[in-house]
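Missing here: one protein chain of the complex. Every other protein chain is in place.
Up next is chain A:
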Amino acid sequence: MALFSKAPAADKDVERDESYYTAGQYTLIWERFRRKRSAVVALAILIAFILCGVFAPFLSPYEPNAAGRNADYVNGAPQIPQFCDAAGCSIRPFIHKVERYRGADTNFRWVTRPTEERNYVVFFPSGWDYKFLGLSMDRHLFGVEDGFMHVFGTDSGGKDIFSRLLHSIGVSLAVGTIGVLISFVLALVIGGAAGYFGGWVDTILQALMDTVKAVPTIPLFMAMAAFVPQEWSAEERFFFISMLLGLLGWSTLARRIRTHVLAERNAEYVLAAQLSGASAAQIIRRHLLPSFTSYIIVDLVISFPYMVLSETALSFIGLGLKDPVNSLGVMLQNVTRVDVLLNYQWYFIPVPFFIGLVLAFVFVGDGLRDAADPYSEPK
């Protein structure tokens, strides 16, 4: 092998060159995306969030609703697993058990107080049933031997904030996805038509985009809040919110798509395709769409956090999802009470997660935008 040590190196060089020359746009986009560290880190965080959302039932030790409440530990502080206490250290992490107590020292009011008794953390215990990919399962990532453990504390209903947070991320991402999908389809059709046909079609569709953009959102949401019947179920509200966000969010995206189509359809290679006998549909599919899919992906990723933000805002003003349902907006809404600020600060734990999620989207979108046009690279 040593005899040929030079040749393989040269071969490798050629190979790399060939892979560059034959690289499609997605390979090149990934190559450029990878060079941006912040974007890669953000992508890893984002994937972690998505996995949290998808695997929420497995990751959360308790049901995120009334069924999973711990009536004995209402507004309870976070219980951090520990390895040592006054009685010594242990290899297995544990928390202290709590008990309900009332006596002269508490003015005969019920209080919850920790005891000296250890409650060891266990992994993969069986707990509440859930369905995942159609399978009925009851295993969870972790729990305690006896009773409950609340790593992020509990809320006023005794529900586990950690479990609620995981489910909220899933719900908010789902609302965002549906919203983005609806607005994407609308934007692609309306923006694409406006850009490709031009003329009066463009004028009318642009007027429509402007109209939608000009609608002030907060008053509209308030009006909607009054309109939504109180007896709507959580699912109905969920879809209503998603639809509303999608129907309001398409105009910006549509305008961007219109611009791309407009810019590309006068390009000489489109004329060349026409001269090659390609029909309008073939030109759109083979030439126009591939030339700006990377931009569309960027736009989608960038519009995602706005969907999540809007859902949060809607829920926050009371139009969106309501308390039994878990969404980031609901979690944030719970933070607004004064006694939370004074006494139950662990309600704030979802806030940094929410900010982290939005930032992850923004940074990934940012990195993608820089990487979006691989052919603009100077030689």
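Basically, a residue touches a chain if its C-beta (ideal position, glycine included) is under 8 Å from a C-beta of that chain, and two chains touch if they have at least 3 such contacts; residues count from 1.
As a working rule, contacts and distances are computed from a predicted model.
Trainee: Of the options "Circularly permuted ATP-grasp type 2 domain-containing protein", "Glutathione import ATP-binding protein GsiA", "3-isopropylmalate dehydratase small subunit" or "Protein kinase", which is the UniProt protein name for the chain that has been left out of view?
Mentor: "Glutathione import ATP-binding protein GsiA"
Trainee: Kindly state which of the options A:154, A:291 or A:312 is in contact with the chain not pictured.
Mentor: A:291
Trainee: From the list A:66, A:272 or A:341, pick the residue that touches the absent chain.
Mentor: Of all options in A:66, A:272 or A:341, contact with the hidden chain holds for A:272.
Trainee: Counting contacts across the full complex, list the positions on chain A that touch the omitted chain.
Mentor: On the side of chain A, residues 20-25, 35, 267-269, 271-279, 282, 286-287, 290-291, 374-375, 377-378 touch the unshown chain.
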